[in-house]
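The complex appears here without one of its protein chains, the remainder shown in place.
Residue numbering begins at 1 within each chain, and the chains themselves are lettered A and B in the order written.
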Amino acid sequence: MMINAIGREIPEVVEGYGPVKSFAGAFATPPGMQRQAPAVKAARPGDSKLLDGLEEVFRRIPVRDGMTLSFHHHFRNGDGVVNQVLATAARLGIKNLKVALSSVFPVHAPLVEHFKTGVVTALDTNYMSGPVAEAVSRGVLAQPVVLRTHGGRARAIECGQLKIDVAFIAAPAADPCGNINGVTGPTACGSLGYAFPDAEYADHVVAVTDHLEAYPLSPVSIPQTRVDYVVKIERIGDPKGIVSGTTRITKDPVQLKIADTAAKVIEAAGLIRDGFSFQTGAGGASLAVAHFVRQMMKKARITGSFALGGITGHLVEMLEEGLFKKIIDVQGFDLEAVRSIASNPNHLEVSAGFYASPFNAGCAVNQLDCVILGATEIDTDFNVNVVTGSDGVIMGGSGGHSDAAAGAGLTIVVANLLRGRLPIIMDKVLTATTPGETIDVLVTEWGVAVNPRRAELREQLLAAGLPVKEIGELKAIAEKMAGKPKEVPLGSRIVAVVEYRDGTVLDVVRQAK
Amino acid sequence: MKTAQAGTLESSDIMITLSPQEPGDGVKIDIDSNVLHQYGEAIQAVIASTLAEAGVKDVWVKAVDRGALDYTIKARLLTALDRARRAA
């Protein structure tokens, strides 16, 4: 066992994962390596990439036992490609596949059966929820799942630690030569940013579409130069699960209170000024922060630089009102985001690596003034858990959480002090997913806590009259209301390894009982 | 005493159903909760002590908890008791 820089006990070798590189600090581990290079290809005039069905794809490549198949998660809970590809693998009797799917949703439940039958024996992802996460937590796989960040996945692919044999890219629109975009067709999802590293570095790249357009398709997100095969199937996804109509702001008064306070923290930190750059999520209090920030920016008559990340209609409206000059979009959340990226030249589509990889010549999160993030648990050292629920079962993952936290000048975590009855603040989070050194402020309905590393920020917030408390005080308030929760007993087997964006190990997830 | 119910299944609430038992059967408490691991014992203790204070000896308590605080549990249990006694 070794103790990493945030005090987590990690084995030196994890069976099925290999030797562990211990987390040493957010920017402490240099890359010291070369980029991965996939095989060089050639195509002749008259060659056709169009194949007749997924089985044909499997035979032509050919897909063999033990390969790594990769997928993007732009279709979220409306994805139909992963299930159809793996059903094909099962039908053809292929075993021991590794699935590298950037995020796993409830729709991917059939994976559990593939785990049990040995079709799939390894999983590499940045986020998982639903039956797959539940089954992994209970120990369905012999080999631990690798949980990465969005930037970390790009880094692992680009640097050869996640070697992809075949990338199956769900393509809302494609042409017969393999040009792809995400903005047209019945399953339009907007940006295809998370699929870019797969397309760039996989040995074989397959565009899977249900909307074939005449050559040449435009705009082009992923170019024909990287795509080996194009296959048209009946349906690649369910639009209802892909994007929502409009992402609505919460009506919950406690979440609105938290969001309002978070916006006041941003203002007190002096960030509501020309050139402001901002990232926020689509859920709960996060989106509501954008609502309050928008009002502040209007009142102060300032123009921000850019909004980043997962993009909602709310941020699109801010772009269109001139509150931001640009949107940098790695993923769209609603129809407005899709419409905007298709029509507005100031709405940029970027890759996962551009967005958040720590090992390139500079990613977008480093340019962020402020990011708003959520938390399932946070400890008194400000380490955040967004992977496991209170019962120890996996219900999420870092996604871009640790990437944006590391990059942004001001990282604010917004969370209800009590989640149901459970206090959000612990002595030690069950699973550490984002190191406390990258979190600056915790905003709850009962007050605001500032990381002791940011003494000057604490003074700014106090001067603005914000309800600043020690994180320990907030913890005491929560426990006075709810009582101290009993610790959840966990098994000893490691079911997942939580990698930081630089590939070092932050923590491990043990089997849930 | 008759069977009675109080509370709801909304977040932070608890639904309690009381059913009278034969004399000598004692107190039986069944708890379903989304925080059973962390607070199951605490919920059990509040229900048991509230019943003891109220002098109730033979009853089956079924509690479906959605993260209620101790005082909410107590209020819902007392309401169920009021209703059980009123119905008798």
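Assorted remarks:
Rule of thumb we're sticking to: a residue touches a chain if its C-beta (ideal position, glycine included) is under 8 Å from a C-beta of that chain, and two chains touch if they have at least 3 such contacts.
In the analysis below, contacts and distances are computed from a predicted model.
This figure omits one chain of the complex; the name its UniProt record holds, of "Oligopeptide transport ATP-binding protein OppF", "Citrate lyase subunit beta / citryl-CoA lyase", "non-specific serine/threonine protein kinase" or "Cysteine ABC transporter permease", is "Citrate lyase subunit beta / citryl-CoA lyase". When the full complex is taken into account, the listed residue touching the unshown chain is A:Lys257, out of A:Lys21, A:Lys95, A:His211 or A:Lys257. Interface note for the absent chain: among B:Thr3, B:Gln44 or B:Thr79, the touching residue is B:Thr79.
Looking at chain B, the residues touching the absent chain are 6-7, 10-13, 68-72, 74-76, 78-79, 82-83. Annotation for chain A: contacts to the undisplayed chain at residues 253-254, 256-257, 260, 418, 445-446, 465, 477, 480-481.
Here is the rule we use: only the chains that are shown with their structure count from here on.
Averaged C-alpha coordinates give centres for chain A and chain B that are 42 Å from one another.
Residues 11-12, 34-35, 37-42, 66-70 of chain B are the ones touching chain A in the complex. If you check the complex, the residues on chain A that touch chain B are 390-391, 418, 420-422, 481-483, 485-489.
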